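Every protein chain except one is present and positioned as in the full complex.
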Amino acid sequence: MKENYYSTEQLLMFYRKMVLIREFEERVKFLFLEGTMPGTIHQYQGQEACAVGVCSALKKGDIITTTHRPHGHCIAMGMDIKSMMAELFGKVTGCCRGKGGSMHMGDIEKGVVPGIAIVGGGIPIATGIGFGFKMKNMPNVAVCFMGDGATNEGTFHESLNMASVWNLPVIYVVENNLYGASTHVSLVMKVEKISERASAYRIPGITIDGNDVIKVYETAMEAVEKARSGGGPTLIELLTYRITGHSRRDPAAYQPPEEKKKALENEPIKKFTSFLLSRGVSKEIIESIREEVKIEIEEAVKYAMESEYPLPEDTLNDLFA
Amino acid sequence: MKENYYSTEQLLMFYRKMVLIREFEERVKFLFLEGTMPGTIHQYQGQEACAVGVCSALKKGDIITTTHRPHGHCIAMGMDIKSMMAELFGKVTGCCRGKGGSMHMGDIEKGVVPGIAIVGGGIPIATGIGFGFKMKNMPNVAVCFMGDGATNEGTFHESLNMASVWNLPVIYVVENNLYGASTHVSLVMKVEKISERASAYRIPGITIDGNDVIKVYETAMEAVEKARSGGGPTLIELLTYRITGHSRRDPAAYQPPEEKKKALENEPIKKFTSFLLSRGVSKEIIESIREEVKIEIEEAVKYAMESEYPLPEDTLNDLFA
Amino acid sequence: MARLTIAEALREAIREEMRRDENVYCIGEDIGIPGGWGGAFTVTLGLEKEFPDRIINTPISEAGFFGVALGSSLIGLRPIIDVQYGDFLFCAMDQIANQIAKLRYMSGGKVKIPIVIRAPVGVTGRGAQHSQMMEPFFHCLPGIKIVVPATAYDAKGLLKTAVRDDNPVLIFEHKLLYGAKGVRSESGSIDASSEIPEEEYTIPFGKAVVRKQGKDITIIATLLMMYRAYEAAQILEEQGISVEVIDPRSLVPFDWETVKKSIAKTGRVVIVEESPRRGGIGAEIAATIAEEMLDFLIAPVRRIAAPDTPAPFSPVMEKFYVPSTERIVQTVKEIINISS
Partner (left out) sequence: MARLTIAEALREAIREEMRRDENVYCIGEDIGIPGGWGGAFTVTLGLEKEFPDRIINTPISEAGFFGVALGSSLIGLRPIIDVQYGDFLFCAMDQIANQIAKLRYMSGGKVKIPIVIRAPVGVTGRGAQHSQMMEPFFHCLPGIKIVVPATAYDAKGLLKTAVRDDNPVLIFEHKLLYGAKGVRSESGSIDASSEIPEEEYTIPFGKAVVRKQGKDITIIATLLMMYRAYEAAQILEEQGISVEVIDPRSLVPFDWETVKKSIAKTGRVVIVEESPRRGGIGAEIAATIAEEMLDFLIAPVRRIAAPDTPAPFSPVMEKFYVPSTERIVQTVKEIINISS
């Protein structure tokens, strides 16, 4: 960790984003459980360092694809949480005008392709964005977020192979949270590190602690710079943990208590808070950020709740350009 | 090569099968080009050592899947060439009663699943056969033949991963003939050896000369025995060459003359003939086998030509059991 | 007799068939993980305890495990494939449409493909990729039977028949009809539970059920739409319009006899479907009626369907998207008006 190179400002920016994701998700969970919010949700608690570390390494014009679990990535890319919250409520002010919902959240203006909720479905798409950048000679990169489970889909294989053959500016980020839905990763693959799979395409594969936001940022930065300068794709595996259910009201009873406990000790915000304190950042500042964030979220909730629903007939719009 | 362990009889059996495939294919090509035979064809000339070497390592009850290029595998598994020829002519005496044609040739009684002409489509199916053998505690193995091109399909990845996780008795045989249709393998993957891909699933991967029938046989034998005794899957890459067009009347103008020439020098039957001669087998014996084979093929052609066509209304049969 | 939900009835059917025939097994994602949910809608919940080796949890590899099921069926196993949402059938589409549905035919009838595919459908608050009615995509595919059970009784009997059938059978189950419980319960659900007899039973394919007798008009509807049609029929009854409601229960094979008998009586027909109108199941039904029953019709055939768009997320739009009881009531009245 080149932690000494970071200004307090930058560190607090990481912190703020991670907390924004966490608090957003906790608020959404509450709204969902109390029945105020429709639909289904897949949440990001515990993985905040992944989204924030990676997305902080990107520039305007870079584009990410996300999954059924998109909220964290959207926030990390700087999407407006008002429009996100409104989307979750199915309001016309939502980032997809209420057509998408939780799983399809995105905003291409902010570099986020609407969430692809078919596991593995986004991998070729991100590859194609990188392909486009290269064909158009644009100085941008594409980042493809996926889970451990997604690496067993055929699209993973096809995509990484093409990115390799065509030397595309794409970073494949695998957030290995140990589970695909209820299934532990050890039940569905034999490699020790998912990054080993990169060698089948002769691209570099790296595995790091995905709960260490600075480590994630630096690793992403390196891969991004490499890709941006024509060095081709990288596969980055981030070791992390989902400290909430897979979806909706899932109690995640398949996660052993010991494992959960350890994960909670190691969760990224707690970890980063200790680090900030050790760097001399005051508790007050940290607290104040949390408070600010909560206010911002309440505003988003208010905005969402007060927003209009689409008209029923809006169903018929937006199919064709 | 443990060539000294082989009886002349066994060696001549290899030879006979390879020549049977070669002559069958040459005859089919002629019939097709002169317009006597309908449909389209993908032929096996040049790859005979692969089918013969691998299939000779199998026992009754073992099952293979084949591809759009199935004739060689069918013959190597001992299918009746009369029923094969009849199938090519669309006759009711064909192995699929005229419903399948060249690309879907097979005979489950002989351990050949009807050819799967969707590239990569057979890989999960072979995996499932191995899965079934294991679930039913049967002492059999499944062999999945595929081309180099097929290893870029997502099904390759999904299948090898499952075979690894469940430790299935499946041998994945990649016949690397340097081309997928007109596309050279170097244009579509960066690995040097396709067998490198096995490591992404933690299964053994081997690359050998696929034009050396004895080497192929021995390698297959080892993998088969391992699988049969619970040792799990193996990926075998056989280096070979297609010395005919990809399909139909393809002149294969994309194959550089130098490459073709070298391949012809190295083709498996020529190679094995020299070996037989060096082992003291007489030219006469070799010639006589070739003659026998030709007679057998002419009988098959006669049988096929004299066989009845299905009734038009037979179209409506065989959909449901 | 016990009252079971569809999820429970399916589970019982699977359990009974697995006990009866050791070649039957289940394969899919998250179907038998201790502490998990028994698949996305609890159908296989707990079965791994009785059949530890025959409830197979797979990697997220749909094309792969559909192919595995197919391969295993070639040597006599009888897989029941579980896909978490019907929408994911597209990920395995080559295996289903090019392999499973065709292999027997291509072989000249020499292989058998005894495979059951279970897939949840229904427009239920999840947006475009988790809502599709998948029937139209398979209805036009020769080589596969299609079953659509709307009650727990039918679900059990039809699934048992499917498992015993030597051919591929696709069962579409509706998310709002499962009656899945606890953390997997579904908002907006409808009670589709039935009294399930103690004794074993199966239900043949191709036999429709007349859910309600009537004489003025025939409504054909499956799954959730059957309930809406039934509700509409009751409302209409009070207004003096006598509606016959037919639930085909299987789409392939299809019980034309029951449908024709009904139309011969009523002379009017409405097909209600949850999928987009263009190319839906209703098209085939309407077309066949137009071909074979023109002389009986006293009013044009009508289809009530979703619009030709994907499913939107927002509840407001979703409500507009899925045909409602009111829409059915209104359409029936229109038809009666123009034709009496």
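As written, the chain order gives the labels A, B and C, with residue 1 at the start of each chain.
What we mean here is this: a contact is a pair of C-beta atoms (placed from the backbone, for glycine too) under 8 Å apart; a residue touches a chain by one contact, two chains touch by 3 or more.
This one's a predicted model, so the numbers in the text were calculated from it and none came from an experiment.
In terms of the touch definition stated at the top, the absent chain reaches A, B, C within the entire complex. Across C:Met106, C:Val163 or C:Val259, the residue that sits in touch with the chain not pictured is C:Met106. The chain omitted from view is touched by exactly one of C:Leu10, C:Val83, C:Leu223 or C:Val252, namely C:Val252. Among the residues A:Tyr15, A:Phe131 or A:Tyr303, only A:Phe131 touches the chain that is left out of the figure.
On the side of subunit A, touch with the chain left out of the figure occurs at residues 63, 65, 94-100, 104, 106-109, 113-114, 116, 118, 121, 123-133, 135-136, 138, 142, 154-155, 158-159, 161-162, 165, 317-321.
Counting over the whole complex, subunit B has residues 35, 38-40, 87, 90-92, 94, 96, 98-104, 116-121, 149-150, 152-154, 180-183, 187-189, 248-255, 309-316, 319 touching the chain that is not drawn. On the side of subunit C, the interface with the absent chain consists of residues 87-88, 90-91, 93-94, 96-98, 101-102, 105-106, 127-129, 136-137, 139-143, 252, 275-276, 278-292, 294, 297, 299-303, 307-310, 312, using the contact rule stated above.
One rule holds in what follows: only the chains that are shown with their structure count from here on.
Taken as a contact graph, the chains are fully connected, with every chain touching every other chain.
Separating the centre of subunit B from that of subunit C, both taken as means of CA atoms, is a distance of 41 Å.
Note on chain placement: the centre of subunit A and the centre of subunit C lie 36 Å apart, centres being C-alpha means. Residue positions of subunit C with contacts to 2 or more other chains are 58-59, 61, 63-64. Multi-chain contact residues of subunit B (touching two or more other chains) are listed as 154-155, 158, 161, 165.
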